[in-house]
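Structure in structure tokens, see below.
Heads up, one of the protein chains got dropped from this complex, but the rest are sitting where they should.
The block that comes next holds chain A.
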Amino acid sequence: MTPGTSAVATAIAARRDAGSGALIGYLPAGFPTLSGSIDAAVALVESGVDVIELGIPYSDPVMDGPVIQAATQQSLADGFKLRHGFEAVAAITSQVSAPVVMMTYWNPVVQYGVDRFADDLKAAGGAGLITPDLVPDEAGAWLTASDRTGLDRVFLAAPTSSDARLRQAVQSSRGFVYAVSTMGITGARSDVDAAARVLIDRLRDAGATSACVGVGVSTAAQVREILGYADGAIVGSALVKSLADGGIEGVRALARELAEGTRDVVRSV
């Protein structure tokens, strides 16, 4: 990993060096509408979210739980196309300075063309890609394209990953490594696994300098707990639900509340 060359790594490091950590917020593009998703992402940043993870709706999202499935399915039914994803990135980055990474399953990138996707993401002002169903072993074309464009590439690390695979994830990732808190799919959980703390420790041993915890994180208390040992906390389904239920003001209120969790962090590292 090469921190310092990445806007995402820089944003995360700035919060960590100030004694806290980063809050990363996920929202799907095109939900509830394309402009609504852009406004919601801007509202997240205005409310204290440090990095935006913009989800690209996909027909077969095997890592996602019911809340994100429902939102992305609606986005697709309403006519979401990949070009709308780039439009959304451009619109968000023109309004706020927080970095925007795309979260996308792999086939849309393959069909769009890996190099063309990287170029268009870069041109739109995007910072990189999180690829939930692409492991570094299969990522040759993307490693090349991201090196060429300087885009970040975020691979996942799981509690079940071997030490060798954690090293591979750390070495292949740029921006941060996405530590999957618990075995399972996205969606709020009352407890974020103790497994997350162990995983972050193991990622540190593997050389990680930027590691963020996601899956199941939904409250300010969980954010505060995670930032005690990790560099960032990622919230997805809870934000999507608040947007679905309460619109822009609903998601803004939850983001503010979650951002409270980045204060008064007691770091144990």
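Heads up, the rule we're going with is that a contact is a pair of C-beta atoms (placed from the backbone, for glycine too) under 8 Å apart; a residue touches a chain by one contact, two chains touch by 3 or more; residues count from 1.
Throughout what follows, contacts and distances are computed from a predicted model.
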{"item": "Per UniProt, the name of the complex member that is left out, chosen from \"Ger(X)C family spore germination protein\", \"Phenylacetate-CoA oxygenase subunit PaaI\", \"Tryptophan synthase beta chain\" or \"3-oxoacid CoA-transferase subunit B\"", "value": "\"Tryptophan synthase beta chain\""}
{"item": "Given A:Val8, A:Leu23, A:Ala40 or A:Ala157, the one touching the chain that is not displayed", "value": "A:Ala157"}
{"item": "Option from A:Pro132, A:Gly175 or A:Gly232 whose C-beta touches the chain left out", "value": "A:Pro132"}
{"item": "Given A:Pro108, A:Gly125, A:Gly150 or A:Gly228, the one touching the chain that is not displayed", "value": "A:Pro108"}
{"item": "Absent-chain contact - pick from A:Ala18, A:Ala123 or A:Met183", "value": "A:Met183"}
{"item": "Missing-chain contacts mapped onto chain A", "value": "58-63, 65, 69, 73, 76, 81-82, 106-112, 132-135, 137-138, 155-162, 165, 169, 180, 183-185"}
